[in-house]
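Yeah, one chain of the complex is gone here, protein chain that is, but the others are all in their spots.
Letters are used for the chains, namely A and B, taken in the order the chains are written, and counting of residues starts over at 1 for each.
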Amino acid sequence: MDLHELEAIAEREQAQRPHLRILCCAAAGCQASGALEIKRRLELVLSAAGKLAEVEVTPVGCMGLCGHGPLVRIEPEGTVFERVTPADAEEIVSALEQGPCNVLHCDLNHPFFTRQQPIVLRHCGRINPERIEDYIAVGGYRTLYHVIHDLTPAEVIQIIARSGLRGRGGAGYPTGLKWATVAKSPGERKFVICNADEGDPGAFMDRSVLESDPHLVLEGMAIAAYAVGAEQGFIYVRGEYPLAIERLQKAIVQARRLGLLGAQIFESGFNFRVDIRVGAGAFVCGEETALIASIEGRRGQPRPRPPYPAEKGLWGMPTLINNVETFANVTAIIENGPEWFRQIGTEKSKGTKVFALTGKIRNTGLIEVPMGITLREIVYEIGDGTPDGTPVKAVQTGGPSGGCIPAELFDTPVDYESLAAVGSIMGSGGMVVMDEHTNMVDVARFYIEFCKDESCGKCIPCRVGTVQLFNLLTKLRNGQAQPRDLDTIEELCELMRETSLCGLGQSAPNPVLSTLQYFRHEYEQLIGVEVDHGS
Amino acid sequence: MSRLRIATIWLGGCSGCHMSFLDLDEWLIELAARADLVYSPIADAKHFPAEVDLTLIEGAIASDEHRELAKTARRQSKCIVSFGDCAVTGNVTALRNPLGPARNVLQQVYVEHSDPRGVIPHEPGIIPLLLDKVVPVHQVIPVDYYLSGCPPSASRIRALLEALLEGREPLVDIRYG
Partner (left out) sequence: MAAKTLTIDDHLVSARPGETLLEAIREAGIVIPTLCHLDGLSDVGACRLCLVEIEGQRRLQPACMTMVSEGMVVRTSTPRLQAYRRQIVELLFAERNHVCAVCVASGNCELQRLAAMVGMDHVRYDYLSPDCSVDISHPRFGIDHNRCVLCTRCVRACDEIEGVHTWDVAGRGVQARVITDMNQPWGTSTTCTSCGKCQLACPTGAIFPRGVTVGERPHASERIALIIEARKQRW
């Protein structure tokens, strides 16, 4: 495979493609609401009309507005239909020529679409994720070619460092710095790992990216491998994502067949093999040291850092671990240059962030917004407020490691530092909107229950602390708590934050602490009348 | 100096702590010179009196009667000591907790493991009702001092009492079991 062959594939693809195309969302969400049946019916109708040669029905990845799915898009016109049912197939097909169509039109001028800035999601809902040719047709793997042939590993790292990209898994560690550390750490072999063990309740960013554009992640990983000097990569993806796993497997096979992964990529001396490792459902395996233990075939438990994986990771070798979304940013940065990327976002948080917008919100779905956008814009403009108009009370970001941000603080810009300053975190991108009917003690209790069930049990503060905290919150909820129980809750939160071994335990108290900070009265209301012992 | 009013109560425990108290031997005579024992399993008093200076509570809270007596003791005492492991941790008395609520325990003891098959006693007002979970004393009332041990040795009891009698902060070593 060389550049000419790559371009030939792209040209052939363009040439063979019928002018009219119907793109059916076939990501997990729309599939669950019957998208595959819609696709089948569309094909049947087209076939009956003898139009299968002129109109192509293509399964694509996530179009973003999941709450209004299943979604169908007409190309090149660009119309999007929402809440499509199989019964709408005939109407859609006949409208291809005659229009207009009575099927629900999706308003593409709505801020949900106009306020977004897709970089990571730029191919999502546009290409068939199961065909590498579709990816190549939109320019795929050219960046990898350019990197291998025109840039040194140091130059690649330089570009990533200059772009200001930070880890999208939640902690926001500078990606360029991480790559540089792995590159300079001595080791017989090095590894690149893509962390796709997305586990936060309400988060589905990584799943959507993998289901919609797996090659973008593979290309990003290959570039990273070239930069740090790794020849083996692993994608650690949770077992609960069967569709993502299936599409990744197909993508790897296709890329290997074309010589875009494997030995001597683009006829260079660069080799990079990628294998999938499927997680067995432990949330803690999203923590990098636990993830490494799991790939090594051991019990998925974290170990204290340092040493960091960049120095001693998989089998003791320098290992680069980045999140799906981080890898998905790489090609765009190299294509457009670091300066382009730096213009997007805020001073310390560059680029965009993908969020899974869920909860009491009209426009549930996947969004990609520039860093620095306010929560208000996301909730009221992109999300369009609550479905029944009930006032919004708070937004929870960062999953079980994050916090609840009250509506008064919705002018907070979405960037790593600002979210941390109000007691939450950027996190991997879960964003759960809550309305006035939500009890914040219940919210805190929900997340603590999650952490209690997901604690690996290795360190005492997390293993037992989560249970005690959960029991105390339950006691509170049942009106059996005394004022001193609130003190015990706060003490436990501090203990867990300061002494737990890994991020799970250290951040588990965040949902409690942030709701205590902004909604303390809801806790105090639940405290039972103290019995007067008259001592 | 007026004489101190001391009480001891015996809740869910084996009375071993009281036995250990009696092991204080001749020091009991010194104690008697400075204090009155106003309520105790080894004293003749029907009701827990008012204005007690110091109450030692042996045993865990295992029944409604224990809970009420502990509350009375707290209301009517200046200082409460959790006396021995059962009072401090639940200890042997709490061994039944993993078996589940009281009815499970009663069923096992009086029906399943009794020969011939018995019935669960039920005499409201006469036989105290078991609580579903045995808890240490400090989970029911605020406790001022804790004396661990099963039982606490006479010397450790003495160290605690001497300090309290002299108005010092007691510094007794911690020793469970």
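Definition applied: a residue touches a chain if its C-beta (ideal position, glycine included) is under 8 Å from a C-beta of that chain, and two chains touch if they have at least 3 such contacts.
None of the values given here were measured: they were computed from a predicted structure.
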item: Partners of the unshown chain among those that are drawn; value: A, B
item: Selected residue (touches chain absent from view) among A:Ile276, A:Val464 or A:Ile527; value: A:Val464
item: Where the unshown chain meets subunit B, residue by residue; value: 82, 85, 88-92, 94-95, 97-100, 133, 135-136, 138-139, 143, 145-146, 148, 150, 173-177
item: Where the unshown chain meets subunit A, residue by residue; value: 282, 284, 299, 303-304, 452-461, 463-468, 471, 488, 491-492, 495, 498-501
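In the analysis below, only the chains that are shown with their structure count from here on.
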item: Geometric centre distance via CA averages, subunit B-subunit A, whole Å; value: 58
